[in-house]
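One structure follows; several queries about it will come next.
Complex shown without one protein chain; remaining protein chains in place.
== chain A ==
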Amino acid sequence: MTDTIFALSSGQPPAAVAIIRISGPRAGAALEMLSGRLPVPRRATLTRLLDPVTGEGLDRALMLWFPGPASATGEDLAELHLHGGRAVVARVMLSLSAIESLVLAEPGAFTRRAFEHGRMDLAEAEGLSDLLFAETEWQRRSALVMAEGGLSARVKGWQDRLLGLSAEVEAMLDFADEGDVEDQGESVASLNARIAILAADIRVMLDRPSGERLRDGIRVVLAGPPNAGKSTLLNALAGREAAIVSPRPGTTRDTIEVPLGIAGRPFLFIDTAGLHEGTGDEIEAIGMDRAHAAIGAADVILWLDETSESPAPERTIALYPRGDAEGRSMSPNGDMIVVSAASGAGLDALVAAILERADHLLPRTGEIALNRRQRECLASSHAALQTDDDLLIVAENLRVARADLDRLTGRAGTEDMLDALFGKFCIGK
């Protein structure tokens, strides 16, 4: 009987998650011995792993079961997604090596087996379920499993729009001589406009940060001049004295990170040193550099200065602080939210505004979270969607964009485009 091989197939621990792959005829048996059962194929299942001999608890882990031949190696294949500490990984590897006819894989052994079973050419041909292999991170995986159908539907929508656009371009190219196809100049402009809109729609999906945000929290940076009340506001939001507050400008010198859950969403609030001309003080300068870096990486900026504009207005919620102070109960312009960290006034509105932003930054429950490979396909499709005055190049770009989407969900070939074309225009002599 062929050996069953196993190996750590993610990077070296420590890491957030470590993945161990087991391939071969005893892969299923190994899963059963560690978890007590064989999970439903191709579904991420949460389980407690126990050492088969001692019964000692090893880890709470996610396991996946891919019966052959429809697996990456073409054999029965199992995956364990562990918490990625060194000790945990080493302990599980030890338990596996104690199981009969399981051996540690030589480098490249998985690839060789995949090749032997004719799975090698599938690098491009895996179905969506195979994409699960590319996953590394468990929160994201569960989101993906739920959302798979959703992504296909979305991609299908884009494919249809692309097919429609291609059909129009092809009608102009192949049937230009027939009066029945619309006037050129005008329709080229309208085509380009619609290509830009489609590109923007795909961009929205690409911009959706998904997994990283779920895991690390949305980065909300409090920024503004010294003494604006940043640290006080942070403390008010956190409900505790996370940062030192004082009437002296320049109190906060380093960035302070405070993880917070609000309405079930994960956030990372970041207080920063006040921004100003600078006094030449070296520590102060470093603090401001860090503040700028935090602003650069922020998902949302709370900008506490009505006298200047945030460096990144599109990511900013503009605040009008100290709403309790004399004559400051009303914002001079309607776009700013009046808050008082002292009285708590306006905090509800601020939290609501933050949550609204959060909902654009997080995948909704059960919503589409792209994995790396899906993101790559989408990104290259998006990149191909360039407008151009040369219809031939527009057509070529659309073709490439379609091919990239096809890699996500399977092929929609030329015939589909022709169907769209003939359904839409009266062409032909």
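What we mean here is this: contacts are C-beta pairs under 8 Å (C-beta built on N, C-alpha and C of every residue); 3 or more make two chains touch, one makes a residue touch a chain; residues count from 1.
Rule of thumb we're sticking to: contacts and distances are computed from a predicted model.
Name the absent chain by its UniProt protein name; which of "Cu-processing system ATP-binding protein", "tRNA uridine 5-carboxymethylaminomethyl modification enzyme MnmG", "Spore coat protein JC" or "Transport permease protein" is it?
"tRNA uridine 5-carboxymethylaminomethyl modification enzyme MnmG"
Of the residues A:69, A:157 or A:296, which one touches the chain left out of the display?
Per the contact definition at the top, the residue touching the missing chain is A:69.
Which chain A residues would touch the chain omitted from the figure, given the whole complex?
Chain A touches the chain not shown through residues 69-70, 74, 117-119, 121-122, 124-127, 170, 173-180, 390-393, 395-396, 399-400, 410-411, 413-415, 417-418, 421-422, 426-429.
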